[in-house]
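With one protein chain withheld, the remaining protein chains of the complex are depicted in position.
Read from first to last, the chains carry the letters A, B and C; within each, the first residue is number 1.
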Amino acid sequence: MNDALLIAVSALDATLRLSAPLIFCAMAGVFSERSGIVDIGLEGKMLAGAFAAAATAAVTGSVWLGLFCALGVSVAMALLHGFACITHKGNQVVSGLAINILASGLTVALGIAWFQRGGQTPALEADARFAAITLPGADSVADLPIIGVVYSELLSGHNILVYMAFLSVPLTAWVLYNTRFGLRLRAVGENPQAVDTAGISVAWLRYRSVICAGLLCGLAGAYLSTAQNAAFLKDMSAGKGYIALAALIFGKWRPTQAMLACLLFGFLDALAARLQGVELPLIGEIPVQLMQALPYILTVILLAGFIGRAIAPKAIGIPYSKER
Amino acid sequence: MHSPIPDDYSTSCAPAIALRGISKRFGAVKANNDVDLTVARGEIHGIIGENGAGKSTLMSILYGFYEADSGSISVKGELVDIKNANDAIAVGIGMVHQHFMLVDNFSVLENVMLGAEKSFSLATSVSQTRKALAALSDQYGLAVDPDAITGDLPVGLQQRVEILKALYRGAEVLILDEPTGVLTPQEVEQLFDILNTLREQGVSVLLITHKLQEVLAITDKVSVMRAGTMVAERTTVDTSKEELAELMVGRKVLLHVDKSPANPQQTLLDVVDISWTDPRGVERLKSINLQLRAGEIVGVAGVSGNGQTELLSLLAGIAPVQQGHLNVCGTRVDATSLLDAKSFRHLGVGHVAEDRHRMGMVSAFSARETAIMGFEESDAYKSSGVAGALGLMSSSRVTEHCETLMAQFDVRPADPHLKSANFSGGNQQKLCIAREMEHQPKVLLVGQPTRGVDIGAIEFIHQQLVELRDAGSAILVVSVELEEVMSLCDRIVVMSEGRIVGEMESNEADAQRLGLMMGISSTSEIRS
Amino acid sequence: MSQKTLPVWVDIALIPLINVLLAFVVAAGVIVLIGENPLEAVNIMLMGAFGYDEGIGYTLYYTTNFIFTGLAVAIAFHAGLFNIGGEGQAYIGGLGVGVMCLALDAWLPWYLLLPLAIFSGALFGALWAYIPGYLQAYRGSHIVITTIMFNFIASALMVYLLVNVLIQPGAMSPESRRIADNATLPFMHEVFGAMGMDIASSPLNVSLFLALICCVFVWLFIWHTRWGYAIRMIGFNEQAAIYSGINTRRMVVLTMCISGGLAAMVGINEVMGAQERVVLDFVAGAGFTGIAVALMGRNHPVGIIVASLLFGALFQGGAELSFEISTITRDLVVVIQGLVILFCGALAYMVRPTLERIFARVSVEKEL
Partner (left out) sequence: ADIKPAVVFDMGGKFDQSFNQGVFEGVERFKSETGTKYREFEVTNPSQREQAVRKMAQRGANPIISVGFAQAAAVEKVASEFPDTQITLIDAVVDQPNVQSVVFKEHEGSFLVGMLAALKSQTKTVSFIGGMDIPLIRKFNCGYAQGAKYAMDDITVISNMTGSTPTAWNDPSKGAELARSQFDRGSDVVFAAAGGTGIGVYQAAKDAGKYAIGVDSNQNHLHPGTMLTSMTKQVDVAAYSSLKSAADDTWKPGVQVLGLAENGVSWALDEHNKSLITPEMKEAVEKAKQAIINGDLVVHDYMSDNSCPALD
């Protein structure tokens, strides 16, 4: 019994760690896409952020400076996206793709030039990383049945960015549903003309939204390279941005549901690591590849309308222009 | 007059709104040309005019959505500079757009508050707005559930939300752009009650509409626009439907179409009890019955938006039949038939679309490509021999075909390779009509045959239609131009609010009578 | 879009040229940042891509792939569809090619096998594009998202098959066995060799001709058949297509299938030609490059050939560059590619207003 609990707790523990970057990116997607700007570039912004964080932390030894740079770089890429899609009414998908490709090339090209390690940054010392935090009282309650285990093993002992990831969800929801900015942001993604005729600048509103997305992707990037790992590695985002995009759609562009989707996808990932080579009763051994593809398959099924319907913000992907 | 007692002489004396010399171009279109307009406080001022006359543009300029190329605006006697909607709101102008500017998945409250939130936190704004909304609802009799999802509301209530939005922002001048076009009779009545209340409270209302009946029922003054200019202003009590109809639709040149009396033969198109509901759930066609016989031209008169577009779509096979059935050249078509526009063409139905830019042609195509739309599968355009068997089209045949059409219909410039967009409106229309007439359709549906076409071309097009009639085709013409319907058609039906409200031989018709019928709505019937 | 019009040559030649130049200027900035001389880099790239026969061979070999994927993206674009799934379609298409070759290579020489492999590859690729196409047309799922998802699903599926099914026992890497020699496409150096001309060996094979044939096919199909006519009409004005009686849904699905089939031809070049077996990730991003190629080539086969050549040269020249200058790596080529997509795709209209102003001024001056 206790063993089973421990294994369950450890799988859930892994789920939290694995879904943290997805959650940041999914929240970034919420900001951008709810304002009507398609964000294929989550992956690229996260990767650029990861590089900036690790590079800065490696040079300065300060993880916070690293985080700061990650935010800056990621926001800069978000602004580039905005410049293309909002100011110049460019194709949002193409712009996102360009950002992903640029990030994947630039991080390595600059990394090689600066650190001569094949695009890798030097390994970070413990104090140049985000360390695990023990929640207050975790040790003292550890012996309590169930609750103790859950609190001390599952909830406690993550680094601060994991907690921030989970905090970003209520924060995003609060901004979206409880502030003036959120109201306008949601409106501009549905009907930008309504926003324009209400006397609000559509462009400025959308710029602010993509900046928010940039900040969150920067956090995701810093998490990858300075919390979850201790260095930047080439292409270390490994498709997480796309998984987050899938989670965003799976969560129907809503913060809480998107987080649940991230947790589901994170759990699948954690499970995949644990089910590898294990024969399951009745099913037999599940191919790892199937587990890897599952988030995408689920999302397609959802999009096809077989399990509920994901309705995108109405004005998404369409550049706003007054002229008919 | 309904003006309230002035409380302050100097401001009440000045008009609520005064527009002077407003001009606005869109590319080559002069949407507004040196327009003047004055609206007093507490006045309901009607603006009428044909489609494209420039009404919406003028109002959008007043509301700051567009900037005028020249001209000035004063509010309460003071010159103002309205650059965007914010400026307009600041000087007390509110607008209810022709296409509602509402966020469908927002609650009424959120829509009202959008852009006018008082604080960063919504909770405070919400409670404030809720109070203000309750007060406004009481004051003007505008009841609406603040927590309802806007998109789920019927259009009449959505319009109320738009009005509330404007009032919530402190509008003293309210612009309503064709507010009744989408309303049910009951809703129109309610709207008018609201407008009366607003007037009593000292709000000025600018009401844009096509419907003369409504103008007479509610306004104090009427301005008439035509082709971007302001052609007349009347005090409502001193004018009549007849005069307004003439001012609005009247052309300086009365067209006369040379034609012999019709000689109607067998029925080619039989419309039996057709009703049709659009995806939003609005019933657009209501129990339409109509027969079209070989050798006659039937005109459908009516203000646009009264179901003519839907009728044409249905008869052309673009929209599926839902209720009732059609008999198209001997083939029965009902809700179970899986026929598309192509099948209708094979049955012998030609269709000149009302809006050539949206449907009738592809701007980016060359003329030769536009000239085969709908007939691209025809063997006439196939290459000969092996290439044809492989499915290749013969470029030269397509070009020759276009040259022939251009010669027949005097399309200028007669260049089959020119992009369709680069022809003038009249020549585009000639090309479209030529294409549809070429295959000697048994039934030809023509929407707005001469919209944006010059007088010479109008005559030519009319002649062609009459010739086709004499060759034994049945022709249905939908037009907002009364003169055209009267001179071209043999028989006229009048549509209003999705129904056929009248039918007459064209020699019995005159503009006044038609205008009156067009204005007939269930509203007026209920009122009388 | 803007009402003002520019001369045609500005739209199809000058603007893309300016955009490419801008991309290269920024790329030069990156090279400077790395501490190298951009002019020298350009020289090396040009010489590497076009300066000698092996380089040309490699350039054209990459070009072949980009023509296929560029055409695939372009044909979908004509119908107003954004097919980001070229990568996955090419991957699965290559599986189709591989399966056919592995099944029949013992019996058939390459010239008999080729049509079968083309058929099988196209079928697989088309199938992979059919699903997103169907979901778009009949269930309203957005094709951009579904094709992205299908790229990932294709990758997972291929890894599974290569690791568990196709791998030859004992082999180190997950790849199928070699296709028998008689069944692989002749390399260009072999063809030239047979004609008595000695050129350096490169992976360039006869599928370049297939690519050119596909260009002709696409050109004929899009501009000279009624299906192409219908596709373009849907892309320009869907309402008009419905008015004309075109079954737009069916055409959407058909277009996606053709698009997927074209992308699958990468499998001919790679599986049957260059690699002579099914290997992991042989598409190597060609599907994404195809998007840039189609954007730059304005969706016209001639433009696509030119743009493919540019990207082919970029890849080969870039390899050469990393060969010659040790601080410059392959990743810089990725950067340049990203910049080209950014400037030619996302910022395609950035310079347009400026040019319009310039041309308006010039024409006014002419009138005076």
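Just a few scattered comments:
By definition in this document, contacts are C-beta pairs under 8 Å (C-beta built on N, C-alpha and C of every residue); 3 or more make two chains touch, one makes a residue touch a chain.
All figures in this text were calculated on a predicted structure; none of them were measured in a lab.
Interchain touches from the omitted chain, evaluated on the whole complex, reach A, C.
Of the listed residues A:6, A:167 or A:311, the one in contact with the hidden chain in the full complex is A:6.
Considering the whole complex, the residue from C:61, C:77 or C:152 that touches the absent chain is C:61. In the complete assembly, the contact with the undisplayed chain comes from A:238, out of A:142, A:167, A:238 or A:311. Remark: the omitted chain is touched by one listed residue; of C:220, C:284, C:306 or C:355 this is C:284.
By the touch definition given at the top, chain C reaches the unshown chain through residues 54, 58, 61, 159-160, 162-163, 169-174, 201-203, 274-275, 279-282, 284, 319, 322-323, 326, 329-330. Annotation for chain A: contacts to the undisplayed chain at residues 6-7, 10-11, 14, 17-18, 117-120, 123, 132, 224, 228-231, 233-236, 238, 269-270, 273-274, 276-277, 288-289.
We take it that only the chains that are shown with their structure count from here on.
Chain pair with the larger contact count among B-C and A-C is A-C, by C-beta pairs in contact. Remark: chain A and chain B have CA centroids separated by 47 Å (rounded to whole angstrom).
Mean C-alpha positions place chain B and chain C at a centre distance of 46 Å. Our note on geometry: chain A versus chain C, Cα centroid distance of 30 Å, whole angstroms. Shown for chain C are the residues that touch two or more other chains, of which there are none. For chain A, residues touching at least two other chains: there are none. Contacts from chain B toward chain A in the complex involve residues 26, 63-66, 84-89, 95, 97, 101-106, 110-111, 113-117, 119-123, 125, 165. For chain A in complex with chain C, the touching residues are 38, 40, 80, 83-85, 88-95, 97-106, 108-110, 112-113, 119, 239, 242, 245-246, 249, 287, 289-290, 292-293, 296-297, 299-300, 303-305, 312.
In the complex of the two chains, the chain C residues touching chain A come out as 30, 33-35, 82, 84, 131, 135, 139-142, 144-146, 148-150, 152-153, 156-157, 159-160, 163-164, 288, 291, 295, 327-329, 331-339, 341-342, 345-350.
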